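All protein chains but one are shown at their positions in the complex.
Chain lettering (A and B) follows the sequence in which the chains are written, and residue indices restart at 1 in each chain.
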Amino acid sequence: MKIVMIVGLLLVSSINWASIDAYEFQSLEKEQQFRQIITELRCPKCQNQNISDSNAGLAKDIKDRAYELILAGKSNAEITDYMVDRYGNFITYRPPLTASTYVLWFGPFVLALLALIIFVVVKIRQQNNPPAELKQEQHQQVSQLLKKLEDLEHKR
Amino acid sequence: MALVLAAIQAAIPLTGAARGNGRWMAVARPAAYGQFSFLFMAFVTLAYCFVNNDFTVSYVANHSNTLLPVQYKISAVWGGHEGSLLLWALVLAGWTAAVALWSHHLPRLVSARVLGVMGLIAVGFNSFLLFTSNPFDRLLPDFPADGGDLNPLLQDPGLIVHPPMLYMGYVGFSVAFAFAIAGLLGGRLDSAWARWSRPWTTVAWCFLTVGIALGSWWAYYELGWGGWWFWDPVENASLMPWLAGTALMHSLAVTEKRGVFKAWTVLLAILAFSLSLLGTFLVRSGVLTSVHAFASDPTRGLFILIFLLLVVGGSLTLFAFRAQTFRSESQYQLFSREVLLLVNNIVLVCATGVVLVGTLYPIIFVALDWGQLSVGEPFFNTAFTPIVLVLMVFTGIGPLVNWKRQRFDLLRKSLVQAFAISAGLAATALWTFNEGWNWLVFATLLLCIWIVFHGLFESWKKIRTAKAGFFAGMKRLSRSHWGMVIAHFGLAITIAGVTMTSNYDVERDVRMHAGDSVNIGPYLFLFEGVLDVRGANYTATRGQVRVTEEGEPIAFLEPEKRHYFVRQSVMTEAAIDAGFTRDLYVALGEPLEDGSWAVRIYYKPFMRWVWGGAIIMALGGFVALTDRRYRVKLTAKLGLDSNSAVTGG
Partner (left out) sequence: MKSLKWLLFGLPLLGFIAMAFLFFNALGSDPSLLPSARLDQKIPAFELETLAQPGAMVSTATVKGPLLLNVWATWCPSCQLEHPMLLELAKAGIPIVGLNYKDERAAALKYLELHGNPFQYNIFDQKGSLGLDLGVYGAPETYLVDAEGVIRYRHVGVVDPKVWTQVLWPRWQAMGGFDPQSTAAGDKP
């Protein structure tokens, strides 16, 4: 489906595909740190792309700035904060954990847990006072009949 | 030519309307065939326009070009908004016709209701097609001499198959949906009902699985940045129905075998299809920014929203009123396969919820005037890790547990053994791989082996109890059992691939002169320079990269940077050496000032496993479909059967 949608890009955006820039680092850790931060920062000008994948001019500027900050010894959390100060929460793909994002981070989990607890509680209550199992016998009869039928089929 | 077009345009709404009246039982079936034939004709006509470069049709003019190779002219038919909707409508009509064809054994009332519901959906879609996105709009009298060309990204063999597959999946859930609504209307939701809708759901799910895998594979090699999943709204839109559909398949199994969780199953059926529609809305209305977004068009968005309201709102209202009356047909204990499958369902729905909330949260944020927010990969990866781990624990245990009730002490020993063996194997595997220790990877691998091990163990146990030689015993196990085992294997393989590749991949962007080389893992990449080449509708610069491992030649990779004439766009074609345990990936970047090139080199361990596993999952689905239960229609007539618990879910 995504593919089909791409066509519209022609009308919409200034996307170019895959920019590759060679930034050079003294240590491998710094290079990895850089790789991580540029995939977590979103290009504000583009459609949904991180600054690593975009080669919009602005993405390059942000990459350059991130590069300088890394050389200056900043951590990725600090760089993210730095960019959020300038561009707002939009810039990071990792939404901050604040009161306004609790629903995002925990909502589905809490609901699932709640559903499970309710189910288990109801189930235990039912088990403690089970309904008359009149139908149980009938069910057994039915399944026995079916079993016979199935065996017949097997033999065929 | 124009006459034929006009005739077909007139025919589409007519058939659509006829389908709406499908409740007049007997009309339903021929109407379904009729609708399919007409849509098929429309589709063939559009394809004909493409092949013959009829640029008087604006859709053709925008998406094709005389230079375009023929196979891409055909795939260009669904390369844009209007055409993809036509394909959607065609697939819907195809499913409807298929239901009409294979529903002779169903009670007349049921089949008429099902076809009627599908007809209503078709009316909505066909009118959407006709009123807001007619692919046959003409550019008369001033039509261009040549077309605008298909987006080069879409000029790829993977894309010829991918959209139809995905649509088969999406739209396939409409059958499950139609069955659910028919069940709600008739108030009859029993094992027979579940048995009827189960194969349809499975087919749709298989197509969707393959479709998603193809899309991911295409993104990986075509977009030129080596990612295979971006958590883009468009991808999420396909993942949500998949997750809900997976839950639905499992829930249908319980409803079929045991006659319980009826309301839940119906809700999932509604959910799966609703999420397909929701995906369409999100992608085409422009409320979200996506890499793959269409030009935003609020009119189209409004139309789909209204349609969504009618379909989903209507069905959920029906659900609220009718579903309360369903009664379980059997009893079960807290520790039983029923409950474990329910847990599986809750976990899957929780996953769906995470994707949904993650996708919609930016909109919610704006609506509440809290500013703009992005939710992307870091969020989804963090949120999905615990879900997947929990899911895998239960995927392993589930098949071992009996229906109705299971005494835990009987299982304890084998669970402990399985855990120990899996842990041992996972540790060995990780140690052999020798790329450093990571607890999360270890836990995930452990669970992958856990799933595989339990699948084998449980099958072996059943074969043994069958008391007939090994192969005879294997045969006695039902196909749906083997389908399940295979699909679970596929899941384990995919997850193993995802874990390995995302934790141990190496990505380097390097600056290279001809003759430079770079070491990644055990591989040496030697950049030998570039060549200029010419293709049908582009020119390209082609890099020459020789890969060796300890002096042994491994591969010769030729990444390209293509320049397409018509759209004046530059595309990166990566070169990939695919292997069983790793992919080597090279993409050519920009020429730099000093005559060197920026080159991106990736080493991606176990990349193939991600898609291989997905294909195996789909295969499992197809195997399950060949189960005798679905081939022999006899049992369906019994109506009130609840199959004994021999077969797996």
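We take it that a residue touches a chain if its C-beta (ideal position, glycine included) is under 8 Å from a C-beta of that chain, and two chains touch if they have at least 3 such contacts.
Computed from a predicted structure; not experimentally measured.
Enquirer: For the chain that's been dropped from view, list the shown partners it touches.
Expert: It touches the following shown chains in the full complex: A, B.
Enquirer: Just one of A:Ile62, A:Ile79 or A:Ala112 touches the chain that is missing; which is it?
Expert: Candidates A:Ile62, A:Ile79 or A:Ala112; residue touching the omitted chain: A:Ile62.
Enquirer: Of the listed residues B:Gly94, B:Pro199 or B:Pro362, which contacts the missing chain in the full complex?
Expert: Residue touching the chain left out of view: B:Pro362.
Enquirer: Which of B:Thr317, B:Thr382, B:Thr465 or B:Thr581 touches the chain that is not shown?
Expert: Only one listed residue reaches the unshown chain, and that is B:Thr317.
Enquirer: Touch as defined at the start, partner being the missing chain; which of B:Leu309, B:Leu410, B:Leu440 or B:Ala578 qualifies?
Expert: B:Leu309
Enquirer: For the chain not shown, which residue from B:Leu267, B:Ile463, B:Ile486 or B:Met571 touches it across the whole complex?
Expert: Answering carefully, the residue with contact to the hidden chain is B:Leu267.
Enquirer: Counting contacts across the full complex, list the positions on chain B that touch the omitted chain.
Expert: Counting only chain B, the missing chain is touched by 263, 267, 270-271, 274, 281, 285-289, 296, 298, 301-302, 305, 308-309, 312-313, 316-317, 319-320, 323-324, 360, 362-364, 366-367, 371-372.
Enquirer: List the chain A residues touching the unshown chain?
Expert: Residues in contact with the chain left out: 44-45, 47, 57-58, 61-62, 65, 84-88, 90.
Note that only the chains that are shown with their structure count from here on.
Enquirer: Please report how many Å separate the Cα centroid of chain A from that of chain B, as a whole number.
Expert: Here chain A and chain B have centroids separated by 16 Å.
Enquirer: Under the touch definition given earlier, write down the residues of chain B that touch chain A in their complex.
Expert: Spelled out, the residues of chain B in touch with chain A are 63, 78-81, 84, 148, 150-151, 153-154, 159, 162-163, 166-167, 170, 211, 215, 218-219, 223-225, 227, 230, 232-235, 237-238, 279, 283-284, 289-296, 329-331, 333-334, 339, 342-343, 346-347, 349-351, 353-354, 356-358, 361, 365, 368, 370-379, 383, 476, 507-511, 567, 569-572, 587-590, 592, 598-600, 628, 632, 635, 638, 640-644, 646.
Enquirer: Could you please specify the touching residues of chain A with respect to chain B in the complex?
Expert: Touch list, chain A to chain B: 1-12, 15-24, 31, 35, 39-40, 42, 47-50, 52-53, 88-95, 100-101, 103-105, 107-109, 111-112, 115-116, 119-120, 123-124, 127, 130, 133, 135-136, 139, 142-143, 146-147, 149-150, 153-154.
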